[in-house]
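A quick write-up on the structure given underneath.
Yeah, one chain of the complex is gone here, protein chain that is, but the others are all in their spots.
For reference, chains read A and B in written order, and residue numbers begin at 1 within each chain.
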Amino acid sequence: MKGWTLTFVLAAVFGLCVGPFYWLAMAATHANSDIFSWPPKFYPGDQLAANTAKLEESIGLVNVLGNTLFVAVAQTAGAIVVSLLAGYAFAKFRFAGRDLFFVLLLSTLVIPGGVTIIPIFEMMNDIGLIDSFPALILPSLSVPFGIFLMRQSLLAVPDELLDAARVDGAGELRVLWRVVIPVMRPVLAALAVFLFLGAWNDFLWPLIALRTPEMYTLPVALASLQGLARTDFGQVMVGTAISSLPMMVLFLILQKQFISGLLAGATKG
Amino acid sequence: MTLTLSRPGRTTVPRRPFVTRRTVPYLLVLPALLGFMVFKAYPILAAMYISLTTGAGAARSFVGLDNYVRLVNDPLFWTSLWNTGLILVVQVPIMLLLALLLALGLNSSLVRLRGLWRLGVFMPSLTGLVAYGVMFSVILRKDAGLLNWLLSLFGVEPIDWLGSPFWARIAIVIALTWHYTGYNAVIYLAGLQSIPKDLYEAAMVDGAGPARRFWSITVPQLRPILLLTVVLSTIGTLQLFDEPFVLTGGGPDNSTLTISLYLYQNGFRYFDFGYAAAIAYALTLIVAGFGIAQMRMQKR
Partner (left out) sequence: MINRRGALALALTGTLALAACGGKTPEKGSGPVKITVWSWKPASDGLAAVAKDFEQTHPGIKVDVQAVGNPAIWDKITIGMAAGGKGLADVLHIGVDYLPGYMDKFPGGLADLRKLGADKYKDAFAKGLWPTVTGKDGGVYAMPWEVNPVGFFYRADLFEKAGIDPEKIQTWDDAIEAGKTLKEKTGAFLIGLNKPAAGSADMDFFQSLLQQQGAFYFNQQGEVTLSSPPAVQAMTLIKKMNDAGIVADTSGENTAKQLISGGKLAVLPWAAWAVSYIPEMRPEQKGLWRVMQPPTVTAGGKRTAIVNSTHLSISGTSPHQAEAFAFVEYALTKPEVVTKAFKEGGVFPALTEAYSDPAFAAPQPYFGDQPALKTFVDALAEGADATYYSGDYARALKIASDAQTSVLLKGADPAAALTEAATLLTQQTNRKLAG
């Protein structure tokens, strides 16, 4: 009996969390004029194909999705490598300036994002990277939270494990690859979800850094649909619904590792 | 004429290895260090300089601490500080408590379909700003909003969510809670799952009831994770921008104006970059202060 009550409560919370997404998915299947009508549309309409076709025509949906995916994957992969290497150094080596640098790095967590955007834009422009994917990827490779997470979880990896591999004559990178990465899989998965989420949804910086519509990422392209009072919400809804999908798929695939990986940041201080 | 087929530099000159036990850590942190210098340290120092100037482009001039003096005397800055603090004090405890309860539910072996509920409660934290804005503008409408419709089922009169200063703050709290509770719940869930089962078994043998088991085993075991979420949520809320930006624009009557939103308005709306940078530094100091204080508490 108690189990059913609890299940019912959780189902209600589930409804509150997922309800808006359900509405969003339904909205994507209705025409612009019907989307916000009352009572809300909780059943599918017949405009999904039409909305998608219009969206493809106006922003080049396939191309834009390709751009977004490329940038998000490259940014995620790059930041994971950088975080892992730095986290490994912070956790397993002693070197001059280690603690100072670690504290400096972490302290950037508290700086509001908008502040650094103008200097970075000037810099990117001066070296001719504006309107290129590296302009989007490079600034996000050194992620304090990622390095912090990697360091914390690597502290939990016993030194003996590493030393054993070293005794067998493995180089540092080999130790990293053969010994550290296998035990770190859950944390890496958690970090991947976290980084991908940020990269996939990033808006302000790509808006500023990209110039040609063929280079746009999805959030920037969706913003370009907006005109004063004239926004075609049919298109926006399809785009928004599509933009939510990859995250859900990624989370579904990685959720086991993600959940145990999240712990890593908190276990050792 | 001889054709040289040897590949130079491959084996001939024996070199002192560049990568040694001493240099490895430096090489490992090098990419992070480069990224930090170029994309964090330099822009932050540049912003520090900007906070001592007024005007932009060719019209920029050095004014010393004028922007900071102005900040202290600016009623809107204090309003934004007050609003941010209020939302912090109200929202973070509510959210973390809900997240903990949710995690306990999701961890209960009595519950069916746990995987499904877990995915569902995590979904809100995957939302991008565009989707978030569109959804909540429909949820929070007074006359045809989903939330008022839901409340009307329980006989509640329509609430003017965005129209009254009081309810607008509540609306921000609701939106924030919807957005991040699941995320924290999943973190707690991970923590709960890592608590050794035999601790509970031993307590049960000793005759401890569920409440006692919760307070004497679950809470102490979760302590580091609880503190981590408190620190992260505090930092996040102090920098709160998305919700007031897309939902209320800071209104009505500046009741939901947060520090980050005020910073944005001064920079991007009023082109007062020096002042915006000064606000950013004030915010940074506040966030850093909170962070250090909470870390201290954790150590204790």
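Criterion: contacts are C-beta pairs under 8 Å (C-beta built on N, C-alpha and C of every residue); 3 or more make two chains touch, one makes a residue touch a chain.
Source: prediction; values computed, not measured.
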item	value
Option from A:23, A:90, A:133 or A:148 whose C-beta touches the chain left out	A:133
Residue in contact with the excluded chain [from B:232, B:247 or B:263]	B:247
Residues of chain A in contact with the chain not shown	33, 35-38, 70, 74-75, 78, 81-82, 85, 117-118, 121-122, 125-126, 128-135, 137-138, 141, 171-174, 204, 207-208, 211-213, 220, 223-230
Positions on chain B where the hidden chain makes contact	17-21, 24, 27-28, 30-31, 34, 55-59, 74-76, 134, 137-138, 140-145, 160, 162-164, 168, 246-249, 251-254, 265, 267-273
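The rule is short, and it goes like this: only the chains that are shown with their structure count from here on.
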item	value
Intercentroid distance (Cα basis), chain B paired with chain A, Å	14
Residue numbers on chain A that touch chain B, as the complex places them	2-3, 6-7, 9-11, 13-14, 16-21, 23-24, 36, 38-40, 81-83, 85-86, 88-90, 93-95, 98, 101, 104-105, 107-120, 123, 138-139, 141-142, 147, 171-172, 197, 200-201, 203, 219, 222-223, 233, 236-237, 239-241, 243-244, 247-248, 251-252, 255, 258-263, 265-267, 269
List of chain B residues in touch with chain A within their complex	19, 22, 24-26, 28-29, 31-36, 38-44, 46-47, 50, 102, 105-106, 108, 110-113, 116-131, 134-136, 138-139, 143-144, 146, 149, 178, 182, 186-187, 189-191, 193-194, 224-225, 227-228, 235, 239, 241, 260, 263-264, 267-268, 273, 276-277, 280, 283-284, 287-288, 291, 298
